[in-house]
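One chain of protein is taken out of this complex; the other chains stay put.
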Amino acid sequence: MAGGASTAATTDADDTTAVTETAAAETVTASVIGASGFAGGELLRLLAGHPNFDLQQATSRQRAGKSIGSTHPPLRGTELRYTEPTELESVDVLFAATPHGVSMGHIDAFFDAADTVVDLSADFRLDTAAQYDEWYDGHDAPAYLDRAEYALPELNRENLPGADLIASGGCNATATILGLYPLFEHGILGGETGATDGDGAGEPGGDEQIVVDVKVGSSEGGAGGGAASSHAERSGVVRPYAPTGHRHEAEIEQFLGTSVAFTCHAVDMVRGASATSHVFPDAPVSKGDLWTAYRECYEDEPFVRLAAGGSGVYRYPEPKAVAGTNVAEVGFELDPSNGRVVVFSAIDNVMKGSAGQAVHAANIALGFAETAGLDFAGLHPVGSP
Amino acid sequence: MAGGASTAATTDADDTTAVTETAAAETVTASVIGASGFAGGELLRLLAGHPNFDLQQATSRQRAGKSIGSTHPPLRGTELRYTEPTELESVDVLFAATPHGVSMGHIDAFFDAADTVVDLSADFRLDTAAQYDEWYDGHDAPAYLDRAEYALPELNRENLPGADLIASGGCNATATILGLYPLFEHGILGGETGATDGDGAGEPGGDEQIVVDVKVGSSEGGAGGGAASSHAERSGVVRPYAPTGHRHEAEIEQFLGTSVAFTCHAVDMVRGASATSHVFPDAPVSKGDLWTAYRECYEDEPFVRLAAGGSGVYRYPEPKAVAGTNVAEVGFELDPSNGRVVVFSAIDNVMKGSAGQAVHAANIALGFAETAGLDFAGLHPVGSP
Amino acid sequence: MAGGASTAATTDADDTTAVTETAAAETVTASVIGASGFAGGELLRLLAGHPNFDLQQATSRQRAGKSIGSTHPPLRGTELRYTEPTELESVDVLFAATPHGVSMGHIDAFFDAADTVVDLSADFRLDTAAQYDEWYDGHDAPAYLDRAEYALPELNRENLPGADLIASGGCNATATILGLYPLFEHGILGGETGATDGDGAGEPGGDEQIVVDVKVGSSEGGAGGGAASSHAERSGVVRPYAPTGHRHEAEIEQFLGTSVAFTCHAVDMVRGASATSHVFPDAPVSKGDLWTAYRECYEDEPFVRLAAGGSGVYRYPEPKAVAGTNVAEVGFELDPSNGRVVVFSAIDNVMKGSAGQAVHAANIALGFAETAGLDFAGLHPVGSP
Amino acid sequence: MAGGASTAATTDADDTTAVTETAAAETVTASVIGASGFAGGELLRLLAGHPNFDLQQATSRQRAGKSIGSTHPPLRGTELRYTEPTELESVDVLFAATPHGVSMGHIDAFFDAADTVVDLSADFRLDTAAQYDEWYDGHDAPAYLDRAEYALPELNRENLPGADLIASGGCNATATILGLYPLFEHGILGGETGATDGDGAGEPGGDEQIVVDVKVGSSEGGAGGGAASSHAERSGVVRPYAPTGHRHEAEIEQFLGTSVAFTCHAVDMVRGASATSHVFPDAPVSKGDLWTAYRECYEDEPFVRLAAGGSGVYRYPEPKAVAGTNVAEVGFELDPSNGRVVVFSAIDNVMKGSAGQAVHAANIALGFAETAGLDFAGLHPVGSP
Amino acid sequence: MTTCTACGADVSLHDDLEAGEIVDCTTCGVELEVIETAPPVLDRAPELEEDWGE
Partner (left out) sequence: MTTCTACGADVSLHDDLEAGEIVDCTTCGVELEVIETAPPVLDRAPELEEDWGE
């Protein structure tokens, strides 16, 4: 017998010592709904290696009774088996990694089972039912929208301690917002009006045309499968899959206070989302101004890494440099011929774009070390991860 | 209308007729300089299957004496061996597929050997020496610039018959120009001033901000190799390799009469270039207007195929749908939320982006059927070609 | 000797002559059952470019009424639409590219509609009903088994002229048999008993242990899709998918007269099948003996190319060198330390492994030029096609 | 600033404290020779996250003075810079990840600088100078061969405590040996004579023909690059790169006491080595016998995971299931038709095949926890890592 | 021949067309529903939110 999970167990043991020393609140119980999916599987992996979480249940309707390692190779050898989502036991924290619409339909049941709910879907990210009417098919539990805190910790971590309904930011939105935020924060975009105020309700910006051209990997589509996402059809693509009208625009607009012209392409990788934002500030900026803006925003951030030129092979953000990690790479370049700023941001959609961000947010909400369970630094070389 | 198998079928029929009618001019001799490279190898392949060309020499300094099949598997079994580029014999047509700067340095020798020179490099694409000073390191043979005809046959085929120095359009420029041209041609962009007049010297357009976000395969870098383009480092990337300042901007601007904000990413494919252009017309347009513009420009083109929505897996242009072919897929979508038009164009950089376009131009210059030698319709399924 | 561009050139010339000479038999009508699948789509593509076939119908139950280009990008712009397989019109030749079991259930209806049936499935490949009982779930129409001719033209083309039920050889079987056949033919394996006699009924060989280790692309699984063959799960694999007991063993044994120890791995490509056969001849052989055996078998074959050492990057057979073509690359190496012969063979499973081989067989059966419609020589460079 | 590396840095700081508190043996200093390469970079990453190592120097001749993060993205933000290998400072342990031949030429200098040398190359893996004459180009420092301990901890961990010259097992050899060892250990292969005795000097086995068919990723070739390993040429291959005569045969034979018929293919992944061994035991075995053999050998091993059938997508060993980890997956299947046992083993060549195995061996040699620094469990989903 | 309501191209239709049948335009690919048959009248078919890759 062998591998990851058992190693994690040893680690747990060591940490247990630490736990004994500090305080009872140190370890909390947690379950994952939608654990057989890609985001849910990542949550299982992260919780297994996390010093402060004790995993109780993992749900899957289709695989109930099977071991979690039968789906997720890194968890092979683990004894835990999937249970039905209708058989939730009491835990401190419930992570929901189900498709859009599921959490809003079961939120009462979730709170019956847990004190804190961390939702990875879009169900509680927007502020108002009206937004759900506009971008989705309405909302089943609008009463919870006020209670929910959107979580993109770099921008609003102050809102998270003690939050009991956390709406973890979406993958493409996270990449885009992290890339553009310093420009708004430092007044390079948005005039005096556009800055966000930390609760996600920015004032409307000017009439900037912000073009965001996104490239994503196949894991964004989830574990389902189907002819269009088969290996033969999906390999080697540069395929415009959301030419316009991507729902994450709603989140971006809510957070940055400006709309974006957003286009999404599927490319040949499994993990990764890369956003290239093309913006045209009203007033000229220098590359030094940009460095100042980005450094001031992110230099103390444990999960943001700046890459904006430099030397060697890896000069700008790229998804494979952050694959498997909770790190967002952010960078920029200035186009002297037209005053354009090109902003690049790259994340692993299954980590910083979903499960990692959710754990990060939970760490803050529950008072754990922010980086607990999230310290994997990535691999080099790595192919198309 | 356009494309694939149907074109091939029609072509066969037409050619047979043509063959019966015409005569001696039917077959010309041709040689390829830089034949061991990617574009040069493709030329060898195309000429071998072309009814009107008789291949004489293929040059490579490093592989002189070796058979051309030793480098290019599709040519295995062929008797031809590489020769030194200094030992050119007389031919009707010389194709040069050498790195930038080589043709301009040897252009006199090229014309000593041949009546017609088709150059695949950027050496004769720009109109003036001043442009070479601005975008490159100047020009060695500026006297030839007037003589050269830029070749992007869909836009300026009328200039090509009889041309004796042909500068085949660049890969990323071709993709971009084919995507944007109908918008200028139909006044959707460029006001009354911006339209091109067919000789590549457009009038300056308005102050549109045209963002062009390009994704390219590794064959654009040529056959060289090196640590950064090794499989381990280059696999699975979404890597900003020309964030700003790409030299093809010069060509695009020369042809469309407007500058573009251009950014290029390397992605994980070998053949292919995909350009996504984001534009904001001054006046509102409908999807019907767009269809009219694109259909009028391209419906009779043998090598342009429109893809703009529809159903199935392949709804918009994508490189793998045109891999191995001389076809450019062009499509568009309208973003109702901000009046943006998103234009997608996809080509095989080794075909429509270089060797195929060069043969197409030569066909026109020499009075052959336009599609001669270029009828391969592509593969389905295909992975990351 | 054989292959690529040279073949194409010769073919063109020959065909022109042939066309002038012959007459009415020149063009026959054909339909494809299962045309929305991978093998069926390839048939459509090949028939569209074939000088002697006139495509009538393409069936798909799920896509009836839709254009064939909606599924297969190379056929975009073609007017033909899918029809129901129950509405077959009369044609000369019917190609069936349906899953195992369909043809045997509809064979009477097929012959009602057509004079000649070319089946790409395994339904008529084996000689006896007993073999279907052993390897499959029995046979529905055993009376047709005697009438059917197995088609692997390099080995039994003499059986094909005039055949009216053709069972096109399987992909992995084709790769394996083409690799091993010269060893049996030249007595390097099989003693005096093992040689095949052309009708697929070889005498049992000796007790050689022949290990065949196969690597295949995802298109072998067909166009279906499903979670296991999704891009995210299927990318980057070296996955043993048929560790033992692959059904193609039956075909190989029937043809070579010896059983093989056969194991199949899925690897990260879409098109391609590569068989590495490890054999231990009883008597020592030299590399010269091997060259003699392989050259004598294959030097006149239009679709077999030998690659067994040499220089450059492409020294041994590999699938990407033959992607899109009907060529099989075959090669070998001698292991002096243990007398082993390692045989490599590589094909494109959608071409030489199914649709191309079927057209090749039909060409022979109907008296057309063998290479008609099959002259594409492949691409270089090419990625993971 | 951010990410993995800073976390690692913090850890280092903490550990320093720990060192002062506990005992001298707790934390040792280490340097890496050849740190800009793939194996060397992985060592840097592992040592940065290891509780018992304090990294001092990382050498690169070509990048001396540059930061280690400039080459290896996971280490971005780390302050350490490359130094010349000629400027080694004193450390407890020196890891050498240089090409074959370098360590043997500098071994005296290495021992001048360090008490313990862990070499990742083949320079000290074989027992005798005669073997180096046979398989390599002789040996420069044969006197050290007796002193060196080969390290494949699952098989000979008892030899490692206190060893001061460790020759970490080769990647393909490790995969092969781990797969076959239980068969010899349990007498399924090798008769009464073939079992190894733990010091790598097995008795000669019987005359089994063991065929080992290996598939490897591009990182096995190191960070160099070159035309043949460029992305365009190396993508999508199933390329026989060592048809016969691979040098790892020497290691395998030395350890298992039997020769193997060994063939290596390059496939399209970056990290990973997969060995499929086909063996024909003299006496019949059942699948239960195999389970007993493999479970008894490996059930307590922290880094071996058995996968031999089961359900779901991941049924047998495959490289992507272990990418980034020090785990070897081992499995098997029985072929009832011919008594063959097919053994599959899969590792990450940069981890279990080199850097991970070296750290594992060092952990044992120095008395640390075996799994220290090696607890990453891998990713799911993951593409072509 | 009938005109596609989306792109304006001609759409070729077979003879025994039935109302309610879905065909696609070979130029733009949109799915069109046959509303009437003699003469043929086509309208944009209701968009199935078909998954096509993500």
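Here are a few things to note about the model shown:
Just so it is clear, A, B, C, D and E label the chains in written order, and each chain counts residues from 1 on its own.
Assume a residue touches a chain if its C-beta (ideal position, glycine included) is under 8 Å from a C-beta of that chain, and two chains touch if they have at least 3 such contacts.
Predicted model, so just to flag it, every value in this text is computed and none were measured.
Among D:Ala122, D:Ala308 or D:Ala362, only D:Ala308 touches the chain that is left out of the view.
The chain not shown here is touched by just one of A:Ser36, A:Ser60, A:Thr78 or A:Thr371, and that residue is A:Thr78. Summarising the interface, chain A meets the missing chain with residues 1, 65-67, 69-70, 76-79, 81. The missing chain lies against chain D, touching residues 287-288, 291-292, 295, 299, 306-313, 315.
Assume only the chains that are shown with their structure count from here on.
Graph distance from chain D to chain E, where chains that touch are one step apart, equals 2. Centroid analysis (C-alpha atoms only) places D farthest from chain B. Farthest chain from chain C, judged by C-alpha centroids: A. Interface comparison, A-D versus B-D: the higher count of C-beta contacts falls to A-D. Averaging Cα coordinates per chain places chain B and chain E 34 Å apart.
In this assembly, the C-alpha centroid of chain C lies 40 Å from the C-alpha centroid of chain D.
With touch defined as above, residues shared between interfaces to two or more other chains in chain C number as follows: 38, 66, 69-70, 76-79, 217-219, 223, 227-228, 231-233, 235-236, 268-270, 313, 381-385. Residues of chain E in contact with at least two other chains: 24, 27, 29, 31, 52-53.
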